[in-house]
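Only one protein chain is missing from this complex, and each of the others stays in its spot.
Now for chain A:
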Amino acid sequence: MFAYIIRRLLEMIPVLLVVSLLVFGFIKLLPGDPARIYAGPDAPLAAVEAARQHLGLNDPLPQQYLHWLGGLFRGDLGVTYRTQQPVLEVIKKGFMPTMWLALAGFAWSVILGLFLGVLAALKRGKWQDWTLMSVAVGGISMPTFWLGLLLIQFVAMPFGLFSVSGFNKPTDIILPAITLGSSVAAVMARFTRSAFLEVAQEDYVRTAKAKGLRNRLVTWKHVMRNALIPVITMLGLQFGFLLGGSIVVESVFNWPGLGWLLIESIKAQDQPVIQALVMLFVFEFIVINLLVDLLYAVVNPAIRLRQEP
């Protein structure tokens, strides 16, 4: 197990290197002059040139890339062009708000999604199943920003329990978390239902039933456990999507997290921040995938972590 984790971690390095090259390349392709942004929109030409020199933008691209990569390893991400604060500081400030939001959105959506999915599967073909799945389809189809605006308009504004904008008190996390998790809850419900039904048709379930095991025991011991495996894969992916979805939700609710930061940085063409954030999102995605793989083993020891021959 330990060796497996180490190997997986080592495998991350080439992936991250390729990603860093792509990220750097794409950012360089973006139109706009970073030196102009750094120096300010009204700065005279001389100041822009000085900024270009200062930021090393006259260096050959490979040198710029290596410089950036070196900084990445040292934890030095440079300073933002817009506010000239260290990028690391800015990202640190946004990290926890985004994590709290993603976790809150994830928690409620997974619990509800699993519960509704199993319920729908158990009531397969009945009206409860139909109702639940229709709601789920609605949930998947609804654009998150629209749901967010609806919640602001009809929940936050009339009652005053929640801030309309920003993160001012603990309850303020509720509406963005609901918005963020809604489509995940819907996806989870549908996915759990089909995984559950698929496993329920397996031979070993039939055998278990034929042996005279009680229905409830079969459901929980055999069906549930096996159905959970694809569900966990899905969970990992969904958490990754939640981080992506936070970009929209944070903008609508003015949530001071990384998604908000990314949007603002893109608007301001603040390249060091964009680069760092994209790398961070990729890194998170990879780590989540690793965690999902490890979780497989915990849920179902029948899946062995195969050693390389």
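Basically, a residue touches a chain if its C-beta (ideal position, glycine included) is under 8 Å from a C-beta of that chain, and two chains touch if they have at least 3 such contacts; residues count from 1.
What we mean here is this: contacts and distances are computed from a predicted model.
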item: Absent chain [UniProt protein name; select from "Glutathione-binding protein GsiB", "Molybdopterin oxidoreductase", "Electron transfer flavoprotein subunit beta" or "Formylmethanofuran dehydrogenase subunit C"]; value: "Glutathione-binding protein GsiB"
item: Sole residue of A:Thr83, A:Thr131 or A:Thr207 that reaches the chain not shown, by the stated touch rule; value: A:Thr83
item: Among A:Ala156, A:Ala208 or A:Leu243, the residue in touch with the chain that has been omitted; value: A:Ala156
item: Chain A residues that touch the omitted chain in the full complex; value: 30-33, 36, 39-47, 50-51, 54, 82-85, 90, 93-94, 149, 152-153, 156-157, 160, 163-168, 251-254, 256, 260-261, 263-264, 267, 269
